[in-house]
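Complex shown without one protein chain; remaining protein chains in place.
And now, subunit A:
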Amino acid sequence: MCPNNRTAQPIYVILGSGGHTAEMCKINQALMQHDDLKQYQSVRYIVANSDDTSEKQIRSALPALKDSDFIRVPRSRSVGQSWLTSIFTTLWALLWSCWLVWRDRPKLVLCNGPGTCVPYCYAAYLWRLLGRLPAHSKIVFVESYCRVETLSLSGRLLLPLVDMFVVHWPALATRYAKKSNLRYFGRIL
C-alpha cells in the first residue's frame, strides 16, 4: 500500500454474504465502466474474516483488483452464535470500524445491506459529525434487490443517517416517498 493511497481518500465498499456480494459486484462493475471523472479508482473492500467467498466473487467480477484493495475485519456475529458472546464480538467489530474509518477517512462509504455494513456507516457518520471526516464525504446505501415491500433491518437502521438510500421497487418508493434521501431509479439490476 503506497502512502499516497492513504492520503487520497479512498472509497469504502462493504461486502457481505453471497447475495449481497453478487449485487455489489454488478454495482461496482457499472461504477468502473462509467467512471469518467476517475473518482472511484481507489476502492477498499471491507470483508469479514470468516467470509471466504465474497473476495473470490468480486475478484472474478473485477480481475484487476490487488490484495491491498481488501481490508479484513472481525465479524460482528456469526450464524448460531449466542447473544451473550455476540455483544462482545459486536462491540469489537464496532471498535474496528471506528478505527478504520478514522484512519482512512473514506470520501464515500458504499454498501448494500449485509449486517457488517451498519457499524461502518455509523462510524462514518460519527467521524463526520466530529470533523475527522470532511463534511463533503458521503454514505450511500443500496437496499437489497429482494426487498420489494419492506426494508431490511440494516436498511431501517441506516435510512435516518445516510446521504442517499436507493430502493429497487415502486412499492418501497411510494411507502417512503417523504424521505428526501430515498431515491428510486427503477430496478438497477
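We take it that a contact is a pair of C-beta atoms (placed from the backbone, for glycine too) under 8 Å apart; a residue touches a chain by one contact, two chains touch by 3 or more; residues count from 1.
To be clear about the criterion, contacts and distances are computed from a predicted model.
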{"item": "Name under which UniProt lists the unshown chain, selected from \"UDP-N-acetylglucosamine transferase subunit ALG13\", \"Ribosomal RNA-processing protein 40\", \"Mitochondrial distribution and morphology protein 12\" or \"Exosome complex component RRP41-like\"", "value": "\"UDP-N-acetylglucosamine transferase subunit ALG13\""}
{"item": "From A:39, A:68 or A:85, residue that would touch the chain that is not displayed", "value": "A:39"}
{"item": "Identified contact with the non-displayed chain, of A:66, A:136 or A:178", "value": "A:136"}
{"item": "Option from A:126, A:157, A:173 or A:188 whose C-beta touches the chain left out", "value": "A:188"}
{"item": "Touching the absent chain when the full complex is considered, from A:8, A:91, A:129 or A:164", "value": "A:164"}
{"item": "On subunit A, residues whose C-beta touches the chain left out of the figure", "value": "18-19, 22, 26-27, 30-31, 34, 37, 39, 107-108, 136, 138, 140, 142, 144-150, 163-164, 166, 169, 171, 183, 185-189"}
